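The structure appears right after this line, and notes come after that.
Every protein chain except one is present and positioned as in the full complex.
Each chain gets a letter, A, B and C, in the order it is written, and its residues are counted from 1.
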Amino acid sequence: MGIDLVGMEDVWILPAIPFAVFILVSFFGRLIPRNGDFIAVLGMALVVLLVGLVLVDFQGAFHDEVFAPIAGANTYSFDWIDIGDGFFVIEFSTYVDAVTMVMLPVVSFVSLMVLVYSIGYMKGEARYGWYFAALSFFVAAMLLLVISGNLLQLYLAWEGVGLASYLLIGFYWERQSAAEAAKKAFITTRIGDVGLLIGIILLWRVTGTFDIQEIIHAAEEGVFGQTYLTVAMLFLFAGAAGKSAQFPFHVWLPDAMEGPTPVSALIHAATMVVAGVYLVARMLPVYDEVLIARDVVLYVGLITALMAATMGLVATDIKRVLAFSTVSQLGFMFAALGVGALTAAMFHLFTHAFFKSLLFLGSGSVIHATEQQEVGELGGLRKKMPITALTFTIGSLALAGIPVFAGFWSKDEILHDLQHYGPFAAYVILAVTAALTAIYTTRLVLLTFFGKPKNEQAYEHAHESPPIMTGPLVILAVLALVVGFITYQGVGESLGFVGGIGELVYLPHHGPHVFKLDIAFAAVATATAVVGVAIGIMYWWGDARRAIAAQSWAPELHQLLVRRYYLDELYQGVINHVVLGAAAVVAWFDKRVVNETGVDGSTQFVGFLGYRFKFLQTGRIPHYVLGMALGVAALAVVAIGTT
Amino acid sequence: MIPIENFLILSSLLFAMGLYGVLARRSAILILMSIELMLAAVSINFIAFATYLDGEAFSGLVFALFVITVAAAEVGLALGIVLRLFRERRTAYVDAADSLKW
Amino acid sequence: MIDRLPLPAQFDRLIIVGGVAVGLVMTPILFVLLALLIGDQITAAELVFWLAFTVIVAGASGTVLLNNIVHAALSLIATLLGVAAVYLLLATEFIALVQILVYGGGVVILLIFGLMMTNAQDDPVVTDGSQKPFAAIVGVLLAGVFLAAVIDAEWGSETMTVVPFRDFGARLFRDFIVPVIIVGVLLDIALSGAIVNARASRIEDVDADETTSEASS
Partner (left out) sequence: MTENDSFAVLAVFLIPLGVSLLLMLIPSRERSLIIALTAVASLAMFAVSVYVFLSYDFGGEQFQGVKAWNYMSDVGLLGDEGIQLKVGVDGIAAAMVLLTGIVILPGTWVSWKIQDRLKDFFILLYILTAGVFGTFVMLDMFVWFLFYELALLPMYLLIGVWGSTRKEYGAMKLMMMLLAGSILIFTAIFAIYTEAGLGTFDLVDLYEVGFDEDFQKLYFPLIAIGCGILAAMFPFHSWSPDGHAAAPTAVSMLHAGVLMKLGAFGIIRLGFQMMPEGGEFWAPALVVLGITAALYGAISALRQDDLKLMTGFSSVSHMGYVILGLGTMNVIGWTGAVLQMFAHGIMTALFFLLIGAVYDQAHNRDIPNFSGMAKQMPIWTIFFVIASLASLGLPGLSGFIAEVHIFIGAFRSYPIVGGLAVLTAAITATYLLRMFAQAFFGEFNERWSGLKEITYAERAGATVLVAAILLLGLWPSPWVDRISTTIAATIPGVTL
């Protein structure tokens, strides 16, 4: 009974709940005790519950073979706009398939964890209620995005999460840096969104529909021209790259750390930034039709992964290291998608969500305790904050790709697929990146929790966070430890699925594949991770003297990384000189040419003529009479001449 | 019997001379006189047409009569204005009255 | 003002100059016309017309050309009398009579009064404006146009209609009574206006006006 109550056709309820919470809390938050935070948490818990029910229904449908896991179906739709009797239709439609079913638990569960955690973290902040309202709004938009059956609705939700991100990055808007970061994030993603919208419209132009599945069918049937489809999919990817902070749009994500830390955990690590990955995964059958576009995805992923990892090596802000890490890991996912490895990408997305949100929440716990974000001011905190230190370390090991931890399985899968389907260089680059990941992760853990405290005052001040914060940390740590195992067929079956994630999430023409641990390959991957950890320990254990030596070994290189390859400066320069320069030229043109020459000029011309002609008005009667007489004479001459 | 053209030629010449006077003279009094010439020319035309071309020979005469009458009134009024001008500007020259300029 | 006017001397000169001028112009024309009349070339009426023509043109010329304003005014009288003669030739004695009475007796006298009240000084004056050449051009042009039109046109009827004096008066006061009354009112208003305009302003006003005009100039 309860199981039938909410099925796949009712997924529209999922975003509706947090949206209702948003309305309630943002308008009436002041009237509710505790500004309505518990409403947000309870609402989210309800969503998690419903997601569970939907999941059960999905499994049932899967077993009954009501629909194939990938083909899916629009489970619910109504026309929102209809022009010309179905010629141009914008509909509201929900679509559920295995990819959705990966996303839904991630989004809802991490959101619940973050909301619970926030009760402790945000305690006593101004705009406490607004925080929960905005977060609920974000979740609503994100859930809507995930269940969208058509691209325009997806775009709507896409912009919705962008808005939520903007509002939450700029939560501390009194700080100019926060305001600037919010602006930067919004504008950068917005530029990507231009591409997304263009891509959507280009797809519509040929197929006449926004429905994702119909577009995929059309692409598979070869309705599109190859070049046309390539261009369209590249535009679409621009949107995905913008939202997922891929090169060259990655600049906004490190700055987005100006927002409250739980926000970074939820939006800028676990959920929103993977929307790009989700979009490309959703459209992957189409990308498979145009390999050039898919290769672009691969290369962008590779570049981003490597670049962000190197930048992560030198970052000193605990949250920024994690931000670079996020960018880098998103690069991993895109690289996997770039070789058509849907399973690997979604699997990594899944595990990454848990351990990266764990890491962010852990860093939030540290910041909450010490009010310090720079690793140079931290150190030795494991004694003061044992739970945080332990969970953070688990998350780090997962990120580094140490076996058993979640990250190992998914990263291994990606590397495996790259080795098989991609160019060899791509595999090498990602392997190196994996090693670098291990290095900076180790560095972060060592500098934060080990060694001697560098700022005694902050250290003295530090204390373990309250249970409402450590509780989510522990839950997430457990998950970061175990979720990787769902790749195994047996684990999947025991949970009620047909098998491991590879048998659930796959492209139709690739077919399901049963995970088998390739011991040799896994050993190589593990060795890479262990070497990375070892290098990290070697350089940063104790007083980090070697690390400083390495820094001074090539100061230019170090500076290059610290300044993030000067890309921010480049963009700022382009904005200052090219965009604002163009704006200045146009403004000048408008002021001088259009207004002062064209408009004022014509009035001045008339005025000038008037000034000249007024001298005809001598005021002397004889002159007027002469004029009159001349006129009469002229008229008389004309009259005579014509008769 | 005198052909009508003779009268018309006479009035044309008279009118043109009057016009010349109006345009060429500076003194307001002389301009008034020139206007009288023009009016006389017009009256001649009226009467000539009435006598020669109109069977009743009436409207033209009445018109001429009114012209004369109105001319008298006009001269009276105009002289008043001229005197006024003279008082204001110490001259009766019309080009002194140019406060309408620009 | 009046006593500064050198009236007697002017009259002397006027009589001499006027008489000589009229004599010089009129005598040859008179002789020619008489010769034509005697030779049956023209009728008496035509003789009178041509005489009147000569007087009118000469007088009008004098009016518009003479530098001396008084001479011009006297030329105007001659012209208007010539016009009266033309009216007589057109068999409209009444209009001729009115012409002489109103113009000769009224208007010209008024003009001469105006002259005396304005051009008090005996100084040599330039009575013609700077646009004299243009005036000549326009005058000649217009005269040319009129003459061309008059000569070019077909005038048809060569008979004269003579309206008896009595009929004229009867119709004037029967059919045109309203215009006549209106003209009467107009005259009245014009006279009042003339009086108001011409009446001397109070001294202060004059002074004020002068200072403002100086300031503005």
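Here, contacts are C-beta pairs under 8 Å (C-beta built on N, C-alpha and C of every residue); 3 or more make two chains touch, one makes a residue touch a chain.
Remember, it's a predicted structure, so these values are computed and weren't measured experimentally.
Within the full complex, the chain left out of the display is in contact with A. The omitted chain makes contact with just one of the residues A:R34, A:K123, A:R175 or A:K383: A:R175. The chain not shown here is touched by just one of A:V11, A:L24, A:V96 or A:L152, and that residue is A:L152.
When the missing chain is restored to the complex, the residue among A:L202, A:I429, A:L561 or A:V625 that touches it is A:L202.
Residue A:A584 is the one among A:V223, A:A584 or A:L616 that touches the chain not shown. Looking at chain A, the residues touching the absent chain are 79-84, 87-88, 90, 152, 155-160, 163, 170, 173-176, 178-180, 182-183, 186-187, 190-191, 193-194, 197-198, 201-202, 204-205, 579-580, 582-584, 586-587, 590, 594-595, 598-600, 603.
In this text, only the chains that are shown with their structure count from here on.
Of the two chain pairs considered here, A-B and B-C, the higher C-beta contact count falls to B-C.
Between the Cα centres of chain A and chain C there is a gap of 103 Å. Averaged C-alpha coordinates give centres for chain B and chain C that are 8 Å from one another.
Of all residues in chain A, those touching 2 or more other chains are 622, 626, 629, listed in ascending order.
With touch defined as above, residues shared between interfaces to two or more other chains in chain C number as follows: 129, 131, 134-135, 138, 142, 146. By the touch criterion stated above, chain A contacts chain B in their complex at residues 614-615, 617-622, 625-626, 629.
In the complex of the two chains, the chain B residues touching chain C come out as 1-10, 12-30, 32-34, 36-37, 40, 43-44, 47-48, 50-58, 61-62, 64-66, 68-77, 79-84, 86-89, 91-92, 95. Against chain A, in their complex, chain B makes its touches with residues 19, 22-23, 26, 94-95, 97-102.
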